[in-house]
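Got a structure for you, questions after.
All protein chains of the complex are present and in place, except for one that has been dropped.
Moving on to chain A:
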Amino acid sequence: MSENKKSFLIINRKAPYGSSAARDALDVALTISVFEQPLSLLFLDDAVLQLLPSHKPDQIGQKNLSANLAMLEMYDIDQLYVSRTSLEQRGINPDTIQLKIKPLTEPEIALLIKQHDQVLSF
């Protein structure tokens, strides 16, 4: 492995269970963490639905994503951000999110993207 460090930003854009995107993004996040690279996660568009508590995906034969999101803290992945606009558009009160996550405005999101070396979008 290279000695270099790169800061990674993973942008989540998809709803939790309609596609494999959410799980794919989480798997990449955990791998980046294993490589000890600086990492931030941003939840945008329908991906804000990933943050809602009380998923019951077993009813559609899926594994619960919330348990994996809770694992982020164990992996020291604590730079979590969410689009304020995406929350508002979907009528989600930021207080209902049980993860420690920072709501960002559009200009703040632009800055966040600019501050990272690598951006991966799912």
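The rule we apply is simple: a contact is a pair of C-beta atoms (placed from the backbone, for glycine too) under 8 Å apart; a residue touches a chain by one contact, two chains touch by 3 or more; residues count from 1.
Methods note: contacts and distances are computed from a predicted model.
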Chain not displayed: protein name in its UniProt record ("Sulfurtransferase complex subunit TusD", "Putative ABC transport system permease protein", "ABC transporter substrate-binding protein" or "Aromatic-ring-hydroxylating dioxygenase subunit beta"): "Sulfurtransferase complex subunit TusD"
Touching residue (missing chain; options A:15, A:28 or A:71): A:28
Absent-chain contact - pick from A:43, A:81 or A:122: A:122
Residues from chain A at the interface with the omitted partner, ascending: 1-2, 4-6, 8, 19-21, 24, 27-28, 31-32, 34-35, 37, 117-122
